[in-house]
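The complex is shown incomplete by one protein chain, all other protein chains being positioned as in the whole.
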Amino acid sequence: MTKEKLRVGILGATGAVGQKFIEVLDGHPWFEITALAASARSAGKRYAEAANWIGSSAIPPRIAGMEVVAAAPDLDADFVFSGLDSSAAGEIEPLFARAGYPVISNASNYRMAEDVPLLIPEVNPDHTGLIDFQDRGDGFIVTNPNCSTVGLVCALKPLFDRFGVDAAHVVTMQALSGAGYPGVSSLDALGNVVPYIAGEEDKVVTEPNKLLGRLTEGRIDPAALRISAQCTRAPVLEGHLEAVSVRFPGKVQAEDVKSALRAWRSPIADYGLPTAPARFIEVFEDARFPQPRRHVGLGRGMTVSVGRIRPCEVLDVKFIVLSHNTIRGAAGGAVLNAELLAKQGRLARRAY
Amino acid sequence: MTKEKLRVGILGATGAVGQKFIEVLDGHPWFEITALAASARSAGKRYAEAANWIGSSAIPPRIAGMEVVAAAPDLDADFVFSGLDSSAAGEIEPLFARAGYPVISNASNYRMAEDVPLLIPEVNPDHTGLIDFQDRGDGFIVTNPNCSTVGLVCALKPLFDRFGVDAAHVVTMQALSGAGYPGVSSLDALGNVVPYIAGEEDKVVTEPNKLLGRLTEGRIDPAALRISAQCTRAPVLEGHLEAVSVRFPGKVQAEDVKSALRAWRSPIADYGLPTAPARFIEVFEDARFPQPRRHVGLGRGMTVSVGRIRPCEVLDVKFIVLSHNTIRGAAGGAVLNAELLAKQGRLARRAY
Amino acid sequence: MTKEKLRVGILGATGAVGQKFIEVLDGHPWFEITALAASARSAGKRYAEAANWIGSSAIPPRIAGMEVVAAAPDLDADFVFSGLDSSAAGEIEPLFARAGYPVISNASNYRMAEDVPLLIPEVNPDHTGLIDFQDRGDGFIVTNPNCSTVGLVCALKPLFDRFGVDAAHVVTMQALSGAGYPGVSSLDALGNVVPYIAGEEDKVVTEPNKLLGRLTEGRIDPAALRISAQCTRAPVLEGHLEAVSVRFPGKVQAEDVKSALRAWRSPIADYGLPTAPARFIEVFEDARFPQPRRHVGLGRGMTVSVGRIRPCEVLDVKFIVLSHNTIRGAAGGAVLNAELLAKQGRLARRAY
Partner (left out) sequence: MTKEKLRVGILGATGAVGQKFIEVLDGHPWFEITALAASARSAGKRYAEAANWIGSSAIPPRIAGMEVVAAAPDLDADFVFSGLDSSAAGEIEPLFARAGYPVISNASNYRMAEDVPLLIPEVNPDHTGLIDFQDRGDGFIVTNPNCSTVGLVCALKPLFDRFGVDAAHVVTMQALSGAGYPGVSSLDALGNVVPYIAGEEDKVVTEPNKLLGRLTEGRIDPAALRISAQCTRAPVLEGHLEAVSVRFPGKVQAEDVKSALRAWRSPIADYGLPTAPARFIEVFEDARFPQPRRHVGLGRGMTVSVGRIRPCEVLDVKFIVLSHNTIRGAAGGAVLNAELLAKQGRLARRAY
């Protein structure tokens, strides 16, 4: 790669997602944070004062002392990560693209836009080709999927490639960190499960078909899976657990699913992307696994865990998926997207 | 009913289920605890010493001072509730039936036995007729279903009656109390979801068809629903939450399900059973409900709550069910079974 | 008492404390809720719509349909309970007193005011005499102490009366419900203890001396205990646990403390107040007790539990105290205050 690190700006740097970007990028071999952007209220303050840091490791010292700036497109950065709330992302992200910045966004606003890649590098790395058809200025926008979409699609991809998939039924038990900070009240969380997360189920139903779709002639031809999602919030800190049942067009058995997951080889396996896990999917034989508390950190939060693969009496095969919602499902996924783009030569030093 | 209360013995009185029987029977208008039976280790001790009481209300004073006796069939009781572990129930329950005691059991051993009623009074009260064909001595055995079966079947019954049901897909998030005491280790429970409960899914798959079956000529002709269950353990104290999707033989919409649940009238509504809740099924419109911590106590733990009734993209209609696992799903359900039997004249004062 | 129930208004009726007032007053034999007052934003709505009800029992049906009114002193009520935030109570409570309403407040604003009784009926029932010297209009203000003060003072009172007390050192582990709703973020609460609660320690240091003081010549002569408090927030729903160490002026041993607590007789024991618990203080011998989850509900949340009474190597005697923070420590304590005032003839039907 480049000898010199690419300079990175973070939009929404003081929020929960922004903080996770800072954690994931700490010590990154290719990227270096050079700008922390947030709302006018934070601008001008030292980062350590502006952010209510919620992480369990300390703020990296170099970051703690940096001055927060306003989220306007004159940032000292070669590209930006966006951890903006969707209330702000809709307006701000296009401004940055227009001003020539590649915008690697975790926000939901442009995920389903026709000209914007919705990207999981191991799943649809070729979708970055959509950038060539994107007309949003000298920069562009690339997005990663919703945190509850990611685990599902990563587990489905090897099955989709091998067998095709007709339908997927998923019930999620999602971690509290997915709601940001302060997010869920402790009185709703402790000893409770909330069977509803506003807007979540729609994302799980729509995003997979774009992710599993095919890029042809400058547009994504979506896949046609029928997906049903029931999304719940469980008292877990990190890690979305999902109970998935799949219906295939042909006869597929649990053992077939197991071997397909084990045999599947990521298309980016040889790219040497720093954030890509050694093992994309970990398949468990122990019926008690995977569990959020024990396995969420596998592959530094980038491995997707699958267990309890067995026949489904109503559809065909069912299993459990676990993925890290704020790493694989948010900041880590976005950083991997940026690494893929860098590898493809789509990120470069900006001239000033 | 009888002017004089029926005398009740509790088998396994010191265990978690036995304790719940004591709580539920405290102040019962028809039944009075006259015998507390447990293992040889506890026999001879005062109950307050023999039991490691885990409840949040105190041991009823009269019970605290009673002497625990061995679980042998010379109990001073007109009938017995069995809260025995399945390791003991298989042998001990038939001894009591043989000795003339009606045995109202919460254990799993005889639930699927051909001659033993598996009973939810609101669902299949006529199945007590099976007792007439049971040949286990002067007494008999009656069982209630597994705690995770109960909520599902209570919600399905009105739909089964009105529309028929082809298939049901259920993912459970079950409370810790379902595992007894000490049960689940806190290191497995806190901030975690365990995607496996040994033996649980089989029960959820098989029991509903017996419960929804038809009694003809001294046997149960089972229903033929295809059921798929994924059972998980969540860090909740009381209350099993279930995400259910249903496929119907004909065209049934979410609104039809809602009105069927609301219109359905329990066949025992006029029986005046003390433990029967005023409302068997509570249907919620608020998408955030039901929740274990807030709604598990409705109808003193005997009401089954249903919410989020909406179309399912893969099957037909999906919804959330909540039921109290140690009351409706265990001790309360068994007491209601006994009340039904008393009402039907199948329980009587025993001569000595 | 009065044949006819006294009419009660609740200020701040939609908040967490207001909701608890509604729960505690449901079915009250002396008092009947006739007015629900809240902010302008809620005024005009049905209560069920205005309040985000967080309780685990349903809103009492009669209350659910009542219209919320603005918190202005033309309420249809003989007296009012105030569950107002301290940001509003400072201004609104005196308006009601001035307009002739007795104000039974849970807010902190006037607790330490010289002319306002700070009241625990079992501890200092004679302090209501201060009302005769209060010059705030035809009505008056009476307050109950902070939720973390209550358990401490209830446990100290019998010791203070018998032995005197020089100093008390207390470390609290306080429940989440004490912070209201949404209150503490689940990300701060789950699997964590927060060693700080803003403003809390000051209240625990100052309020006990007023509560244990003596009413003379129209003023409270405070006691002179030295108190040190360290207040922490633990992931518990209801129930403040406190580790207390006490230094006495003379030689007092653990057994003396135990017998003093057991022998002590509440001055209001014969008053027949409906909310007063049968047992004011419950002393446990089992070293594992009291525990929030198991014992917080004793005496319907009005009993104070004490356990592990033993020598302290640094002060003299140490023990554990548990009290229900939203019942004994808030709404239940205020209702008991009103019952005492009613018994003393200080509450009456208001003419209009």
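To keep things simple, chains are lettered A, B and C as they appear, and every chain counts its residues starting from 1.
By our rule, a residue touches a chain if its C-beta (ideal position, glycine included) is under 8 Å from a C-beta of that chain, and two chains touch if they have at least 3 such contacts.
Please read these numbers as outputs of a predicted model, since none were measured by experiment.
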Note = Sole touch to the unshown chain from C:19, C:42 or C:245: residue C:245
Task = Can you work out which residue in C:56, C:86 or C:230 touches the chain that's missing from view?
result = C:230
Key: Residue, one of A:180, A:222, A:297 or A:311, that touches the chain absent here   = A:297
Remark   = Full-complex touch with the removed chain, picking from C:29, C:44, C:191 or C:272, is C:191
Request  = Identify the residues of chain B touching the omitted chain, counting contacts across the whole complex.
outcome  = 54, 176-177, 181-191, 235, 237
Message = List every residue of chain C that touches the chain not included in the displayed model.
response = 167-169, 171, 173, 188, 190-196, 205, 226-228, 230, 232, 234-237, 241, 243, 245, 247, 287-294, 307-308, 312-315, 318, 320
Request  = Provide the residue numbers of chain A that touch the chain removed from this figure.
outcome  = 54-58, 190-191, 237, 293-298
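Everything that follows uses one rule, which is that only the chains that are shown with their structure count from here on.
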Message = Taking each chain's centre as the mean of its C-alpha atoms, which one lies nearest the mean of all protein C-alpha atoms here?
response = B
Task = Could you give the separation in Å between the centres of chain A and chain B, each centre being the mean of its C-alpha atoms?
result = 43
Key: Whole-Å gap between the CA centroids of chain A and chain C   = 48
Task = Give the residues of chain A that touch two or more other chains, as numbers and ranges in rising order.
result = 188, 190-191, 235, 237
